[in-house]
Structures are given as structure tokens and as C-alpha cells.
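Contents: one structure, followed by commentary.
Apart from one protein chain that is not included, each protein chain of the complex appears where it belongs.
After this line comes subunit A, so read on.
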Amino acid sequence: MDGIFLQQLINGLTLGAVYGLIAIGYTMVYGIIGMINFAHGEVYMISAYLSAIGLALLSFFGLESFPLLIFGTLLFTVCVTGLYGWVIERIAYKPLRNSTRLAPLISAIGISLILQNYVQISQGARQQGVPTLLDGAFRVAIGEGFLQISYTKVFILVAAFAGMAALTWVIHRTRLGRMCRATQQDRKMAQILGIDTDRVISAVFVIGAAMAALAGVLITMNYGTFDFYAGFVIGIKAFTAAVLGGIGSLPGAMLGGLILGVAEAQFSGLVNTDYKDVFSFSLLVLILIFRPQGLLGRPQVAKV
């Protein structure tokens, strides 16, 4: 039984790490302009397609070694998805910066529909897939059964935490990060002090999209299949993770993702798969009742 428990923990952690990466996009955008970017799930979906295109391109040029292939794909996907993030912000949100809070929310839903249909029409409605890149797994015998973690999952965990660490470093140690934090605290004041807040906001969208791209590559590697609708379910889960961890907080997004992933896996394992979503959302409700700002979120202080 212990072996099963540990195995579910591993299942949950890998799933949660990916939720966390996508949740970062929601939480950063919310932190800086107080808006929920509903098109973010679709950005992840685009990145899944891009990673398949990148893989195909690199294999076409004769690249075969796994590290080169995966880093080439990662670079390609992160760059192009970042570009998507930038363009989306430019077209859909920037013109609405000073309008009501609801307007960009509606244009986010619009962008999400546009992206879905654009991919469906240009790439076809069929299920897409990529071949398995990394085969094999570590196995440890425990009692009668065994504990298994595939190389792909190890790679996902390492890459997700490396991505998180790099992002934390950028936010806390670089000039761009300082500008981001300043804009988050008080956009008007930052502007008065000479920070180009429009560019900072663009940068935040690009960073969020880049994290979603990292998740896109990792998920494509792990499950090998996606379609134009792939962003919907995972987008909702990642948004939940962001709220759970405290929307606006970076470590909160990652923590929320991990908790959500582990809760789903353990509940499926111990009780029932049918009701795992009911369980995770009940958990969300409970946490929000006792900590309305989420686990690591800062309580809202009314500005006078």
C-alpha cells in the first residue's frame, strides 16, 4: 500500500508541476494588471502545436540526439509562444488598458475562441501526436509491487523546477524584475518614476507565455497527444491552482499546482476517479473560506 501511495505522490507531483507552470501565466498577469487572462489556456495549446512543429523541423534537418532535439524544440517553442503572448497583449488588452475592468475580460474570451478556431481551421480538427522521445524508467521494488518514475517524468520535474527557479531569479535579481515588482505595487507611481509600464506589462505577458510554452513542451513529451481543444481543461485547472496558491503570488502558483495535482492523484487512488474534480474544487472552496487570499496571497488592502 505504501508503494502505491508513493507512486500516486509521483503521479501527482508531475501533473502538479505542469499545472503550476501554466498557473504562473494567470498569476503574473493578474498581479500586474488585475485581470484574468482567459486566453492563457489557448496559449498553452498553441505551444503544444509549436513543439510538434519544432520537433518535426529539427528532425527534418537531421538532428537526432535527444538533448539537442529537446533544447532546440524548447527554444523554438518558447520564442514563438512568447511572440504570441506579446501580440495577444498588443491586440486585445493594450487598447483597453484604461477602460472598465470587464472589457479586457471579454476580449480575453474572444481571443481564446479566435485561437481555438484558428488552430482548428489551419491545423485540422484531428488529434495530433508526436513520437515517444525518451523511453524507459527507474524502477524500485517495494514489497510486492514496484515504484516507477519514467525518465520523462524526471525530466518534467527537473525542467519545471529549473524554469521556476530561473523565473524567481529574474523577478528578484534583475532590472526587469525590479520594474515588474514596482509596476505590480503601484502602476501610476512606477510610471511617474520613469518606468515604461506598457513595456513591463508586455514583458509579463511574454514571460507567462514562455512558461506555458515550457509546460506545452513537457506535456507533449509526456502524453504525446493534443488537439485544438487541449487548452480548455488544463487552463481551468491551472487557473484553479493559481487561485488556490493565492493569485498574484509566484510561489503560490507553483504550490497551488502541486497541491492540486497531488490531491487529484491521491483522491483517485484512495477513493474514486469519478469525483476527483469534486474533491479538488471542494478543497479550493474550503481554503478560500478560511484564507480568501489563497495560501500565499497577500490580503487585499483597500487603497484610499
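Methods note: a contact is a pair of C-beta atoms (placed from the backbone, for glycine too) under 8 Å apart; a residue touches a chain by one contact, two chains touch by 3 or more; residues count from 1.
Assume contacts and distances are computed from a predicted model.
Name of the non-displayed chain as stated in its UniProt record, restricted to "MBL fold metallo-hydrolase", "Cytochrome aa3 subunit 2", "ATP synthase epsilon chain" or "Branched-chain amino acid transport system substrate-binding protein": "Branched-chain amino acid transport system substrate-binding protein". Although one chain is not shown, part of subunit A still touches it, namely residues 1, 4, 7-8, 11-12, 14-15, 120, 124-132, 137, 139, 145-146, 148, 150, 219, 223-227, 229-230, 232-233, 264-266, 268-269, 272-274, 276-277.
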